[in-house]
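Every protein chain except one is present and positioned as in the full complex.
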Amino acid sequence: MSLTGVIGGILTVGGVLFLLLGTLGLLRFPDVYTRLHAQPKADNIGLGMICLGLGVYSGSLSLTLKLLLVWLLMLVATAVGAGLIARAALRRGIRPWGL
Amino acid sequence: MTLYLLLAVALLIIGLHGLFVCAQLMRKILALNVLTTAVFLLLVVLAQAAEVLDPVPHAMVLTGIVVTVSTTAVALGLMVRLLERRGGPVSGRDRDSRNS
Amino acid sequence: MGAPGLAFDGILGAALLWTAWQAIHAAGLFRAVVSFMVFGLLMALAWVRLEAPDIALAEAAIGAGITGALLLSALGRLDWEAGRATDECLRGRDRAFWVPTGLLLLAGLGGAAWLLPAPGLGEPVAAELGRSGVENPVTAVLLNFRAWDTLLEIAILLLGVVALWSLGPTPWPSSPELVSPALPMLGRVLFPAFVLVSAYLLWRGSHAPGGAFPAGAVMGAGGVLMLMAGARPWLSGDVHGPWRWALALGMVAMLGVAFAVMTGGHGFFEYPVELAGRLILLLELAAGLSIALLLFALYLGGEPPADWETRRPA
Partner (left out) sequence: MNITLATALVAGLPLTAAAVAFAHPRVGRMAALGTGLLLLPVLAVLVLEALRTGPWRHNLGGWTAPLGIGWQVDALALTLLALTTLVALAAAVYRVAEGRLTRDSRYRRYFWPLWLFLWGGLNALFLSADLFNLYVILEMVSLAAVALIAAAGGPALAAAWRYFLATLLGSTLYLLGVALLYGQYGALDVSLLSGRAEEELVTLAAAVMITLGLLLKGAIFPLHFWLPPAHGRAHAAVSAVLSAVVVTAAFYLLLRLWFGPFAGMLPGLPAQLLGLLGAAAVLWGGVLALLQRHLKMVIAYSTVSQLGFALLVFPLAAADALPDQAHAGMLMLLLAHGLAKGSLFLAAGCLAWQWGSDHLRRIGPPMAGGSLPAWIAIALAAASLVGLPPSGGFVAKWWLLESALAARAWPWAAVIVLGTFITAGYLWRILRDPLRATSVDSAVVPAQGPPLPIPLAMPWAALLLALAAIASGLFATALRSAFAAGGLAG
């Protein structure tokens, strides 16, 4: 296996691990705010690593750039989405866990 | 292949069952959509089963998806008007979504 | 395909079945609708697995995106009390009927479908592709071989808008209360991206998966997002406005081309071979633009007022 293949593989598997951890947080944490703390952040890193890994694996520059563009859009969308969920929850009077 | 074929038939049954068993109008719309998707799935499985990948069912399903979004939109509009008529003025928020 | 592929398909199939079941039987309409949206997204994956990237694009944009937005906005307008009167499904009823019927259907239809030889039309399409004016077989079928279907399909979208508008005025405010300043920002940042992606998909359509329908759907979804972010819809119900013509553009352009080629002694929709590529591009542009507007108009859920400013709450 070539060097790009190995690096791409490692990045992708690492990304999947981050996604798994994020999902674990989603399942295990007690309320909406702590879940938001765990999942979007882990997902952003995980998706970034997968995109980068796939780009390296493909060995094509244009494809890598496209994948990074996907990642960038997802970053913006996830950030805004998480903020919206948190604000909506606050407005509905859901109190953070432990308060 | 076989897997997706079985999936199509199973979705067909879920859709049919939901359409007849659910009393709520919104769920009937969802059930009809599941039913239609099942038929589309069958068509695309057939396209893949052919010796040369067959683009005609793909075009048919694309057409079908656009037709379905149009009918779904009209069905939803009709449903909202019907329920407004039945249940008096609309209060706005759906309390259901608050709990879940 | 191999074992990993099969495992993936198995998990995907199970998830599809589960979300479909939840869409119909989950407690609470909100859960049902969200399950249905997840179902649509997963279907997009299934289409990719079945080598139908064109459908995957359309499903992601229309099936999950626009339909989801339509369902949620209808849910927001539903009176909860009116909805509750006939709430859950009649659980457990008629099981004696449905279990055997379901198994029978599963065996019968599954068996029938299994027996299908599926000859397909891949070869004739490939043989005529050279004369169609485009290189992507799906686009060739949609806009040349079966262009009449596509014309009727755009007509149905327009008809859907007419039908919906005939039912009553659009509800206002059509967007939920703004809870975050980030959403309008997102709309502003993303809209150019939506336009860019649509143009890219449209251009790709002639030689690769893409084309007018995914492009129009992405653009329409962008418009819906702008509306959710609190933008003022510029599409007005004004009888004299140009918007009505813009909505009808796709259908009028297709009818126009279908009849115009007849002046050269050709049949209905029979493009001259040397002009086919350019005519199809023209139709894709018109159709894509009008599909975007039509999907947006469907989302409005009723006839927009002639002048939005007067409806705007202070």
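As written, the chain order gives the labels A, B and C, with residue 1 at the start of each chain.
Keep in mind that, in the parts below, contacts are C-beta pairs under 8 Å (C-beta built on N, C-alpha and C of every residue); 3 or more make two chains touch, one makes a residue touch a chain.
Quick caveat: nothing in here was measured; it's all calculated off a predicted structure.
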item	value
Contact list for the unshown chain, restricted to visible chains	B, C
Which of C:21, C:36 or C:145 contacts the chain that the document leaves out	C:145
In subunit C, positions touching the absent partner	108-109, 111-113, 115-121, 124-125, 128, 144-149, 151-153, 155-156, 158-160, 162-163, 165-168, 239, 244-245, 247-248, 251-252, 255, 258-259, 262, 266-271, 303
Subunit B residues touching the omitted chain (full complex)	12, 19, 25, 28, 32, 35-36, 39, 42-43, 46, 49-50, 57, 60, 63-64, 67, 70-71, 74-75, 78-79, 81-82, 85
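One rule holds in what follows: only the chains that are shown with their structure count from here on.
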item	value
Higher-contact pair (C-beta pairs counted), B-C versus A-C	B-C
Whole-Å gap separating subunit A and subunit B, where each centre is the average of the chain's CA atoms	30
Subunit B-subunit C separation of Cα centroids, rounded to whole Å	12
Approximate Å spacing (C-alpha centroids) for the pair subunit A, subunit C	28
Overlap residues in subunit B, where contacts from two or more other chains coincide	none
In the complex, subunit B residues that touch subunit C	2-18, 21-27, 29-31, 33-34, 37, 40-42, 44-56, 58-63, 65-67, 69-74, 76-81, 83-84, 86-97, 99-100
Residue numbers on subunit C that touch subunit A, as the complex places them	179-180, 182-183, 185-186, 189-190, 193
Parts of subunit C lying in touch with subunit B, wherever the complex brings them together	6, 9-10, 13, 16-17, 20-21, 23-25, 28-33, 36, 39, 43, 46-47, 49-52, 54-55, 58-59, 62-63, 66-67, 70-71, 74-83, 85-90, 93-94, 98, 102, 105-106, 109-110, 113-114, 116, 118-123, 125-126, 137-138, 140-142, 145-146, 149-150, 153-154, 156-157, 159-160, 163-164, 167-168, 213, 291, 295, 298-299, 301-302
